[in-house]
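Only one protein chain is missing from this complex, and each of the others stays in its spot.
The chains carry the letters A, B and C, assigned in the order they are written, with residues numbered from 1 in each.
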Amino acid sequence: MTETQPRRDPQPRHSLRTEILEARPMNLDGFVEEWPEKGLVAMESDFDPAPSVRVEDGRIVELDGRARADFDFMDTFIANHAIDVASAERCTSMPSAQIARMLIDPGASRDEVLAVTRGLTPAKILDVVKLMNVVEIMQGMQKMRARRTPANQGHSTSARDNPIQVAADAAEGALRGFAELETTLGVLRYAPLVAIALQVGAQVGRGGVLTQCALEEATELELGMRGITAYAETISIYGTESVFIDGDDTPWSKAFLASAYASRGIKMRFTSGTGSEVQMGNAEGKSMLYLEIRCILMAKGAGVQGLQNGSISCIGVPGAVPGGLRAVAAENLVASMVDLECASGNDQSFSHSAMRRTARAMPQLLPGTDFVCSGYSAVPNPDNMFAGSNFDTEDYDDWNTIQRDLQVDGGLRHVREDEILQARNKAARALQTLFAQLDLPAITDQEVEAATYANSSNDYPLRDVLTDLKGAQAVMDRGLTGLDLVRGLEAGGFHDVAENLLTVLRQRVSGDLLQTSAVLTADFTPLSAINDANDYAGPGTGYRLAGERWEQLKKLRHVTSATNPETEVR
Amino acid sequence: MDIGNSTTEACVAAIDPDGTVHYLGTDLTHTTGVKGTPDNTAGALTAVRGALHRAGRRAGEVTTVLLNEATPVISGLAMETITETIITESTMIGHNPTTPGGTGLGVGTTVSIDDLAEQEPGSPVVCVVPHGWDFDDTATAVDRAVGRGVDVVAAVLAGDDAVLVTNRLTVPIPVVDEVAAVEKVPLGMLAAVEVAAPGRTIRTLSNSYGLATVFGLDPDQTRHVSPVARALTGNRSAVVVRTPSGDVTDRRIPVGELVLRGAGKSLRVDVDAGADAIMETLARVQPLDDAHGEPGTHVGGMLAQVRDTMADTMADGAADLVEVSDIAIRDVLAVDTFVPAEVRGGLAGEVALENAVALAAMVRTSRSRMQLVADLVSDGLGTATAIGGIEGEMAVSGALTTPGVDRPVAVLDLGGGSTDAALLTREGECSAVHVAGAGELVTKLIDSELALGDREVAEAVKRYPLAKVESFFHIRHEDGTVQFFDEPLPPQVFARVVVLTSDGPVPVPTRHALDHVRRVRREAKRRVFVVNAVRALRQVAPGANLRALDFVVLLGGSALDFEIPDMIADALAGSGIVCGTGNVLGTEGPRNAVASGLVRAYAADSVAAVPDAPAPGLAG
Amino acid sequence: MDTAPTTGLTAADYPLSVRHPELLHTPTGKPITALTMDAVVSGELSAEDLRIAPETLRMQAELADASGRPQLASNFRRAAEMTAIPDAAVLAMYNALRPRASSGPQLAELAERLETEFSAPVCAGLVREAAEVYARRNLLARPAAGSDPTAAGD
Partner (left out) sequence: MTTPPTTSAQPRRTVTLTETGPATRGTRRDEVVIAVSPAFAGHFTRTIVDVPHAEVLRQLLAGIEEQGVAARIIRVRDTADLAAISHTGARLSGSGICVGILSRGTTMIHQKDLARLSNLELFPQSPLLDEPVFRRIGANAAQYAKGESPEPVPTRNDQMARPRWQAKAALLHLKEFECIEPGRGPVEVQPAFELSSTG
């Protein structure tokens, strides 16, 4: 463990208080001084370009101080696809303060703001958000979030890639409220079985929950094409040309990939985040946020409906520099203010300090985002194959209580244990039956029993990995598709689960889930930025946590009954 | 359809009015559940559907499904270690580290390096170095002591530093390292450290008289330490400490008596007498009625456990429970094996190959629940089902479709749990036997003898030929031939012993050389399949005379093995027998014999029974 | 821009699956209402039936335009063209667009193929644009780039 490393020379005598403070988990986090010349700076750097744009015969010929001849491919793509040429010069010449005010002014509608932001250059956008403190950023987010109703996304993975665990935890997660569930693998060849398990578990927990399996592009796309998964997210983009190339992609290859997903009716979003470029040593001397804004506009230009950002796997970098989390909050806002769905991070192990972990999430949780976490760990963190999340299953009750305390909707709710056990058991049984129907590696009754009451992968009987991997290969070789899953579930007597899955598959024929910020409600109505547009216009407007949903969130594990104080509310 | 212990096979055929059989398609899948239990249905249906699909026919066209009368034979395995090596008073260190230092023999008093600075010159010293000592510091400390005239003759190290230390000494000495529990080495005792040159083995400490010479022992003491010498034989390095009453014992663990009842008598045999004694006794009580182990002994436990599991599987889902007493063990195969086990009292995790006996026991019970399976199958397919003839007869009948085979023919079905033999005489009489022990026992032997601790790996070692990956572009097969590749092999197999599976080389996690792995694999197969082939054939052969057999056809999964058929053929060659792997229907290899046999029998009957036969239909 | 017959859809028509199921068909011509459990069980449906039809993508493009999302709309129009391209070919084209994966002529040929073989002018346009930028930024395939393991340590 890293904790064993001495932090500094133990020679000089310390006060007892210093010793107590030194012992706080907080001091296991790492912090570094800024180094703007190399881009190791959050959002305030003298080395970022000044905003400028020039249009000649319908074409942007100058962008942020660079002439078209000198554009790198990010500049080119953004100039050609992301910025509205007609309004570019007018909007970019507006005073940044005015735009920043529009962002927090209830009087300015979301559409009025969008009319301006669609004409802004990366440097101009940076100039605008640099004027905003965290509270103003949150106000902006509250209005600019694309979907009116906030939601949350969960991770369901297993340290042993155990499909039964993934199914059971997916079912519990779906029941607790996640609108999307994501999985990934330790052993990649396990993917088909685990992706199937996630899909089955999700549809048991709550019909209409969307699932994905994070893999390398080709396999991820194939699982999607076969209808085993419902959407994709891990399509990474970067803010500098050199890092983009290191990732073996270009804005054009990624744009092509985006259309490929849409052409198969599969919802998709890109992924980017502050810190990735400097992490790879090629920030070209630009601030983390400036580079992230280039990513956001590249995504916008590619015509993808949304973006997962908020530093994501590089959170340790902005997390270690001054103002880093303000920059992270700002990058989420920028995604929303250019009208993209924003899955706003909070999805990676971030701090040893519980207080810091909570504070880090406030700028997304309080105003609400399309997905507050783009990966709340619906399994214990040691089982989280995304290298841990900022929140995990142990935090469920804390999260629910914070929602209740502040009356904000973080997408989850407290669920009684009997319901959870029933869902977990049903998910395991459904998967057991489905595997039998499809002649995939058998699942024993002991495993089903374990899944019902388990916490982590250690609580399950060990699987015969070789047989599982053969089974996984068979799924690919035999060309099994979502339809086979529906058939198997139906034949196995899990009619309702089969119906849920079929309805999700049917959605791709309609393409409704391709629109910005789309999710499926419990009654399978697509809810997107079109039919659930954010109409925030100041106090008393927009999404309010009230009515039936608020009643749900008032429930906790232990609440003393007012009618009979000797009992608790169930 | 034939539901076997591990595979379920089906074949579809059309039968003309005149009884001519047209085979249309076959298929096989792994058996679901325990043979003869309702769980079989799933696999059975998969197989039939598969065969129909390959035949391009629909379930609707099937007139009847024929199932084998599965002889309710289930086998169980158990293994018991019968020897144990114990080192008392840390007398010796014999873990044979891969890289000891220096060469030669050093005899002196054990002194911790922490006290070396205070050590007076005079008597020779064996330096003992605990954990945490850096190799440079160790070398310096020893050199200093030697500089002061202390006669340091050898060293024993905790860490893997022997070569490093000797390379740094002005006067090299023999050094044994990687002694995990070095703190247990008794200090102030006379000790001898011997290291042989690379590729050689120690000469003095592995020789009783060498030990006697080194420690000046009298004949009685020499007798006492001779086990130490034995234990160190073949090592490149060793340490022996002279302690008052320390020694190495190699004691036999009493595992109890096996009671074999049959042929009207009841004989007892000590399991730790070994496999030969057990099989010899078994031969004298053939046919075996039942076997028991003394309660309270290991054997008692072994057999009871086998019996219980069988009772469970038999009872599984059945309305009426099966009394454990109903379950008679009708055959036993005992095999000598060894289990690498950590030596008790060892200082460096010494491992000794302890002797063990593996027992395969086979149970027959009166009840087969095949009828239940048949009913479920006919529900599943909506067709009539019938339970066909005896498995053995059907197998022979199927085997006869192998080109070049004629009566009298014997088949050997090399399965997973049992090895079955059946004989069809020229006159058409059929007799069949089942003997315990087959593929699964082989896997278990490989697993324990190579200390793999992983059934899957052992299974792979059993099933595929070995090779050594010598570079990214070539491998050396176990027969010595070299194969080159244009594309580099995957990194994880580099420099490893691999099994050549259908989807490429897979590394075998073992430190053993290829030759050793190969020897263990072939020995395990010989001790189970060759022994059982002869045993089983003797039981069906007229007058137990193998020479009375003409054709022997090998069937079953293990008949597909890349070496077992040859091993058996070699063993039988002496008796002038034509022996080979079957090729049922001339296309199916050793598969599908019983299923095809069922069809042939059905066809024959249908013609015999009904002179004006019904419209042609499908039988599967 | 793409000139598909517009059905004059507005944001109010979303979601199509709820408001206008009658407009939705599978690429195999079945109405979306035909995607029932019975059809699945009886085996009438194939994976083909669960794909999105180009017409549907063009309708979603109109909805995107109608709600002020031109980039999203043109993504849908590229996608509509791509429905005609087999899965494997789509992946191959994606790989061809990776940095230094294709030469200028190869990309030109790809664009040509998109236009003629798959009548996908919008996609072809994207590829031609890429080719031009790759040429300027030195991202076209170099002869035997990186493929030689013994190439000098870069």
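Structure notes:
The rule is short, and it goes like this: a contact is a pair of C-beta atoms (placed from the backbone, for glycine too) under 8 Å apart; a residue touches a chain by one contact, two chains touch by 3 or more.
Note that the structure is a prediction, hence the values are computed from the model and not measured.
When the missing chain is restored to the complex, the residue among B:132, B:244 or B:382 that touches it is B:132. Within the whole complex, the absent chain has one touching residue among A:100, A:317 or A:334, and that is A:317.
Contact with the omitted chain, checked across B:107, B:164 or B:435, is made by B:164. Contact with the omitted chain, checked across B:6, B:99 or B:378, is made by B:99.
When the missing chain is restored to the complex, the residue among A:29, A:84 or A:105 that touches it is A:29. On the side of chain A, touch with the chain left out of the figure occurs at residues 1-2, 5-6, 28-32, 35, 38, 40, 275, 278-281, 313-317, 319-321, 348-352, 381-382, 384, 387-388.
Take chain B: the residues that touch the chain left off the picture are 99, 112, 114, 130-137, 160-164, 167, 183, 470-473, 488, 491, 494-497, 507, 509, 511.
Everything below uses one rule, namely that only the chains that are shown with their structure count from here on.
Between chain B and chain C, the centres computed from C-alpha atoms are 56 Å apart.
In the complex of the two chains, the chain A residues touching chain B come out as 436, 439, 442, 464-466. Across the interface of their complex, chain A is touched by residues 29, 32, 42, 46, 456 of chain B.
For chain C in complex with chain A, the touching residues are 11, 14-18, 21, 24, 26, 32, 35, 37, 40-41, 45-47, 49-53, 56-57, 59-60, 63-64, 67-69, 71-76, 78-83, 85, 87, 90-91, 93-94, 97-99, 123, 126-127, 129-130, 133-134, 137, 139.
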